[in-house]
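Just one protein chain is left out here, and the rest sit where they should.
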Amino acid sequence: MRFAIPRQDLNREAFASSIPEFNRRSDLMKTDMGYKCRITNVVNLTDQEKLFQLRIVEPQERRIFRFKPGQFIMLELPGYGDVPISISSASSNHEFLELCIRKAGHVTSALFRTDPGMHVAIRGPFGSSFPMDEMAGHHVLLVAGGLGIAPLRAPLFWINEHRDRFRDVHLLYGAKEPSQLLFSYQFDEWQTISHIRLHTIVEHADAEWKGSTGMITELFRDISIDAKNTYAIVCGPPVMFKFVCSYLDRLGIPMNRMFVSLERRMHCGMGKCCRCMVGSTFTCIDGPVFDYWSVMNLKEAI
Amino acid sequence: MKNPVYTFEKLKFASFEFTCCEGCQLQLANREASLDAFFSLLDVRTFREISSEKHDDYDIAFVEGSISRSDEIERLQVIRKQAKILVAFGTCACFGGVNSLKNRFSTEECIAEVYDGQPIETLPIRKISDIVQVDLSIPGCPVAKEEVERIVVSLATGSLVTLPKYPVCVECKEQLNTCMFDLGEICLGSITRAGCNAVCTSGKTPCLGCRGHADDINFPAFMELVKERGLSVSDLQEKLGFYNAFEAYRDDET
Partner (left out) sequence: MIYKVIAKPEFRKFIDALVRENTSFGPRQVDTAANGNPIYQFMPVSSVEEIEFDYTATASSAKHFFLPFREELSRFSFNDSDFKQHIAYEAEPVVLIGLRACDISALNILDDVLLNGHYPSPYYLAKRKNTFVIGMDHLPLPDCFCKSLAHHTVSTGFNLFCSDIGEKYYLSINSSKAFTYLKEFQTEEPSYEDNCLLTERRKLISRSFQTEVDVTSLPSILDIEFDSPVWEKWGAKCLNCGTCAMVCPSCYCYSVEERFDIDLKGASRNRKLYSCNLVDFAVVAGGHNFRPKNGDRLKYRYYHQHRGFAENANQQICVGCNRCGRACLAGINPKDVINDLRMEKESCMICVSQSPART
């Protein structure tokens, strides 16, 4: 066998037996290997939304997994598929991970049938994050529409934990109906302990609702914004952040101080499959967090 | 611990035939390697082709064939009442199939020609969804067992049941087949739903569209390319009519 080409077995190389570390991009690693997680708690928020608390099983993997507010993971329910989910817990919480998930497709539907004690896999963290350090020393305006509160929770936790670094913090939160306002059990904590100025609004009030009614932009009438010294994070459906951002733009907040989180259906999370491309930008690598200027420059973003 | 996501109940399954060759049901008994596992997913309540037992407590009914007699309509309606999920199984059930060729003639002509004028009741061919509501369609003449396995697994596990939205060309190119148009033939592959693994074109037979049209096809462009290549439009119409799977497009001359 003088001319037989020798086989190079990648399975024997060091990376194939080590834990993938998604934060260290450009290292050869088992990109499709997930960290196994145990579901430790499931909180029913509404009929359509649940909060899943996960714990990475292997201590070594738990140590490696670190994320920044705004990043997402690929959550895999073996057999059913994997879906991109933004991380909803504090980046300082190294023990547990929280994911706020809406029942939207078949993977999330199957996920809704899971109970604590079962296992799922996660890959990541992937993508860009909110520039929390850069925002320090400024007023912060957090605007959430509907499920937009999910990606907003990570920066909110960050602000709560580093409250002294930020000036006034407003959280504007709108939903279709009062019952769809998520995490209402935390409202008191945010307001009383963290001194977040919370303003809620619903489109359709019910009998008990005593707050404001209408679109989220109406909340701007209640607050004064120091445009020169304010950073804004806007999370919600594209129509909503388009309205909110153009309003904030008129107020004079620079476009590169407004951040949004885009949603696309990633298949790989690693800038390969091209399913999440917006124009010629990868939502999974360059996003999901973009400043508004970048979004304006993305073809087909909104 | 019983796992609610990975513990699965067998599907209470029944299979029925109407006007057809029963070839699609025969496919269910094909692919020996996975046959055991396949039937482990099913609690077969009624399936004449493989078992003489007959029970009426099924949840999922596979219905093969098209409808050509009034007693078939009654039988089908009974099945519809019982089944939680009624599956139009095979091209005849989904579109009418080859049987639909009959509809080009009058009933009298058919009886005279086929049955030598004997007193036989026969109606124009109709597909299953013309009579009752269909929950799921699995097209194919015959159905592709691999796809059936995938769909039954999805039904059993409660995961997403899908058919490819793209046309046969994708799978044909995967097989490195030579394009039938390059060989001077009219092939419906570029407008027909994939899922068959391009079995006909791999055998150098042009696609006749037994799986129906893919999602959002560009029929005018297809028509145009047939004309541009100087191929016969009447041949194309013949092919489109073969399985009756392009009803909406057949006489679209645009």
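Going by the order they are written in, the chains are A and B; count residues from 1 in each one.
Everything below uses one rule, namely that a residue touches a chain if its C-beta (ideal position, glycine included) is under 8 Å from a C-beta of that chain, and two chains touch if they have at least 3 such contacts.
None of these values were measured; they are calculated from a predicted model.
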### Task
Just list which of the chains on display the missing one touches.
A, B
### Query
Hey, which of B:E53, B:D130, B:D182 or B:E238 is the one touching the hidden chain?
B:D182
## Note on the structure
Among listed residues A:F52, A:F112 or A:F282, the absent chain is touched only by A:F282
### Task
Write the list of chain B residues that the hidden chain touches.
1, 3, 6, 8, 34, 37-38, 40-41, 149-150, 153-154, 156-157, 159, 165-167, 169-170, 173-174, 176, 178-179, 181-184, 189-191, 214-218, 220-222, 224-225, 228
### Task
Spell out, residue by residue, where the missing chain touches chain A.
1-11, 15-16, 22, 25-34, 36, 76, 78-83, 104-105, 108, 117-119, 121, 263-265, 267-268, 270-275, 277-282, 285-286, 299-300
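The rule is short, and it goes like this: only the chains that are shown with their structure count from here on.
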### Query
Where the centres are mean C-alpha positions, what is the separation of chain A from chain B, in Å?
43
## Note on the structure
Interface with chain A, chain B side, in the complex: residues 1, 3-6, 157-160
### Summary
As the complex stands, chain A meets chain B at residues 77, 79-81, 105-106, 109-110, 113-115, 117-118
